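Would you mind keeping the following structure in view while I ask a few things?
One protein chain omitted, others in place.
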Amino acid sequence: MTTEVKAVTPTYSEAFQSGVREEMNRNKKIFIIGTDLVERGGHFAQVKGIAQEFGLKQVRDAPISEAAMIAAGMGAAMYGCHPIVDLNFIDFSLGAMDEIINQAAKIRFMFDRPVPLVIRATSGVALGGAHHCNSLESFFAHTAGLSLAVPSTPMDVKGLIKTALRNEDPVIFLMHKKLSGIRGEIGDENYFVPFGKAKTIKAGKDAAIITYGYSAVTATKAAQALEAEGISVEVIDLRTLYPIDQDAIDAAVIKFGRVVVLDEAPLFGSITAEIAATASERNFKSLKGPIVRVGAVRAPLSANPAMSEAAIPSVDQISKAVKQVMSY
Amino acid sequence: MTTEVKAVTPTYSEAFQSGVREEMNRNKKIFIIGTDLVERGGHFAQVKGIAQEFGLKQVRDAPISEAAMIAAGMGAAMYGCHPIVDLNFIDFSLGAMDEIINQAAKIRFMFDRPVPLVIRATSGVALGGAHHCNSLESFFAHTAGLSLAVPSTPMDVKGLIKTALRNEDPVIFLMHKKLSGIRGEIGDENYFVPFGKAKTIKAGKDAAIITYGYSAVTATKAAQALEAEGISVEVIDLRTLYPIDQDAIDAAVIKFGRVVVLDEAPLFGSITAEIAATASERNFKSLKGPIVRVGAVRAPLSANPAMSEAAIPSVDQISKAVKQVMSY
Amino acid sequence: MSKLDKSTALALLRQMMVIRDFEETADKLCLRGKVPGGMHNSSGQEAVAVGTLSAIAKDDVIATTHRSHHHTLAKGYSAKSVMAELFTKSTGISHGRGGSMHLAEVTEGHFGGNGIVGAGVGIAMGAALGIQHIGDKKIAVGFVGDGGMNTGRTWESINMASIWKLPLIILVDNNQYAVETFVGRVTGGGDLAKRASGFGLPAYNIDGQDVLEVRKYVSEARERALAGEGPTFINALTYRYYGHNVGEKGQYRTQEEIAQWRTTQDPIDKFTEVVISSGFATQAEVEELRASVRKEIEEAVAFAESSPEPEIASITQGVDSGKLGVQL
Partner (left out) sequence: MSKLDKSTALALLRQMMVIRDFEETADKLCLRGKVPGGMHNSSGQEAVAVGTLSAIAKDDVIATTHRSHHHTLAKGYSAKSVMAELFTKSTGISHGRGGSMHLAEVTEGHFGGNGIVGAGVGIAMGAALGIQHIGDKKIAVGFVGDGGMNTGRTWESINMASIWKLPLIILVDNNQYAVETFVGRVTGGGDLAKRASGFGLPAYNIDGQDVLEVRKYVSEARERALAGEGPTFINALTYRYYGHNVGEKGQYRTQEEIAQWRTTQDPIDKFTEVVISSGFATQAEVEELRASVRKEIEEAVAFAESSPEPEIASITQGVDSGKLGVQL
């Protein structure tokens, strides 16, 4: 008689580890730079054990020098390596913006040389206050030459990081803090998630919420709540913000004519504006009413958890937005 | 008999000088930091003669240390001064993004202390290639705590800088390279342009172009060309992007139902998306068809002038967009 | 600096005890979930804070780091208002918006803790510029960790202070680790004072466990600054007893190393000996002092516990003045 052990599925962070390990096994030119990666495995255990397995040449603890870290990754990428620079929190990218926006993003265009560089960081609103909760998606998405992954599940984390590491473009890879511990299936060695392909994470009949990252979780909760009220909402997780799945967005507009676009960045000038504006422009006639955007208030985040939580979209707010598009 | 001498009106750069001088005369806490300001008067002569008039304490030549320049201005502003940090080109702000986005913008909210700081730079697409032509308006406009002026005339340069220097908020003050030499009237000592108030620079009957900066010039050219074809276009210059004149935008949507939003940033994720998305959401029913956005291609700029010019909206492209909204 | 007298000695000792008790108490409360987002315990580093803050004037400026409870308490803020801030309560020094990393009272010269490594020196440098510009007889102190010594912006600011002879002290609260990274592993050259002296300012490596030594060097640096002789760099060698963030252990240092510092280099023990041997207090009086400190911290906890949460509705208040839009 054999006892069947139910395997625990990996976490979101472990999914990253898994994808990176697999790719490092086949490509010695992949290495990782960041602070406190070797022993600690990164602040979210995202590279735990990798230094021990691959050695100290493949995982380098850096000084707190974000500009130099990106420069190191970029120069090595230009030389022919495929570095992952782990910035820890995406907020710290603000100390390396020239390297990211002005240099890494533009080199391929200017010099006809690819920059196979992954910049990984946690993102999103959680505890930590104003300096650790910036939502900078719109900065990166707006920058020609950068691609931007914002996975919401372990499966997508692994599938997307593997795709990033098989390609040659600079990729900003944002993993939401609040998702670090969630568990789920991950694909095998041959499972890749392409950039620019959204995923319907909940099917629906009446309206669509287009979103990404942790907001996909909130949106799903809202959709479930609305189900009880007889409103069937589709939740579309974009998974990457550039390239963006314009086809999926167009299809949602055409199918439902009622669309909510959601994220947790301050609303004014967030990437939801791009999504809504372009969707409206492309399929205006399909719209039963305006696309409704939901985002955070225009304010820095507070350390107080209730204040911080209140700043970003709640299930209620999302439900209200859906009801608004249902009212057309 | 007296000979009337027709005075030459001041340039866009001189308008800045004029506003700064007037305010420096009344407020000794205003001073200016930047590279090559004292002798040269800045790369666009924007502070020419001010060091000579006010002394070397009021105009400081800095090392090439953008992060420290902003930190210097921010700390001094917190202390009670009202510094102007002249970054030369806005591209160089990328080396000081943490100071701008994470620090200066958030201090008032977090610490209940104003940061009366003006960050001046030239912006816009002109000669100079990829590193000197970033359009970063959407970064700053998206950041809670920052205000953003984008004047297109000498009159507005002076009126807006004077308003900025009488207030206590951190202001990003962008002066378009291609406008440096244009001339026009400027207001007197008591003329102030409030932030968040757009200006109709050409009245029209059929449709509106909402824009700012150098695009206001291109838009006006397009409007003139369209006039000949019997299309009467209103051109609205926003003058500041945050606060933004939502009333003026709403009024244009309601009045015309045909709106083009224009700037020269790469279209994807530009501030035009925010303008179009919010305008659509607020007054959807007034729209005769979708708001059409016009912007630059998604690519770094080239040094080659024709390539660079081709990347940003032309008079023809703008006219085409207007014709499209006229076709509804 | 005059010879140590009894009341000063007891004040220094008591202040160090307050910090130690505060930190150890807060640490436990943090483990019980009372400090949202965690906190950085400064136990072991008391002499740096107390030596520095006791040598400067009440309205001199400081700007500091993510690890700043000790600096804040030593600047004279009550354990109540600091503890309440850790609890993110409305009675906290930053009204619950800041939390443990963002303690500030700018009107009184506390220009804030900081979530961003290396940002504090820049802000202090800016304050020093403000002081110099206005002509006040004050100085500013910028605290930075050993880890922060590898951020480029810090050196930009040190250079700026050096060439402009700003009244600034750069105080390295050098606890030898940045998270889990030993300073020697990431600091080229190893000798921070030597590094600094290359930027043209007096620079010292000192014993950060000796409150009197710290006090002496800071006092002399302050005199130089007030005399217009510019900035001083002080690298104070100290040690952090607890993990980087509360609850963290790690294998990056041995228990022996910690024990060695605790038993032979403890700043409070060392100074207690001085106090007793100088005849300023008996062992019993020292114990009384400790008891009074205990009471103060207990009251602080009670105060923090019983304090109200901030108003949630305030989350959009104070972002900017709202006055830029007013016609002047």
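By written order: A, B and C. Residues from 1 in each chain.
We take it that a contact is a pair of C-beta atoms (placed from the backbone, for glycine too) under 8 Å apart; a residue touches a chain by one contact, two chains touch by 3 or more.
This one's a predicted model, so the numbers in the text were calculated from it and none came from an experiment.
Asks: Where the complex has a chain not shown, which of A:L94, A:A126 or A:V171 is the residue touching it?
Replies: Selected residue, touching the omitted chain: A:V171.
Asks: Of B:A225, B:A299 or B:V315, which residue touches the hidden chain?
Replies: Per the contact definition at the top, the residue touching the missing chain is B:A299.
Asks: Of B:F16, B:F31 or B:F92, which one is in contact with the hidden chain?
Replies: The one listed residue touching the chain not shown is B:F92.
Asks: Can you tell me which of B:A149, B:V171, B:A198 or B:A311 touches the chain that was removed from the display?
Replies: Result: among the candidates, B:A311 touches the missing chain.
Asks: Among A:K29, A:K48, A:R183 or A:R282, which residue is in contact with the omitted chain in the full complex?
Replies: Of these options, the touching residue for the absent chain is A:K29.
Asks: Please output the residues of chain A touching the missing chain, sorted low to high.
Replies: 29, 31, 57, 60, 62-63, 65, 67-81, 98-99, 102-103, 107-114, 144-145, 147, 162-164, 166-169, 171, 192, 194-197, 240, 243
Asks: Can you list where chain C touches the absent chain?
Replies: Touching the chain left out of view, chain C contributes residues 150-156, 158-163, 185-191, 194-201.
Asks: If the hidden chain were put back, which residues of chain B would touch it?
Replies: Interface residues of chain B facing the absent chain: 35-36, 39-40, 61-68, 91-92, 94-95, 127-132, 297-300, 302-307, 310-311.
Methods note: only the chains that are shown with their structure count from here on.
Asks: Of all the other chains, whose mean CA position lies farthest from chain A?
Replies: Chain C.
Asks: With chain centres taken as the means of their Cα atoms, state the distance from chain A to chain C in Å.
Replies: The answer is 36 Å.
Asks: I'd like the Å distance between the centres of chain A and chain B, where a centre is the mean of that chain's Cα atoms.
Replies: Chain A and chain B have C-alpha centres separated by 31 Å.
Asks: Using CA atom averages as chain centres, what separation in Å is found between chain B and chain C?
Replies: Each chain's C-alpha centroid was found; their separation is 40 Å.
Asks: Mind pulling the residue numbers of chain C that touch at least two other chains?
Replies: Answer for chain C, listing residues that touch two or more other chains: 94, 97-98, 102, 114-116, 152-153, 319.
Asks: Can you tell me which residues of chain A touch two or more of the remaining chains?
Replies: 67, 91, 94-95, 129-131, 297-300
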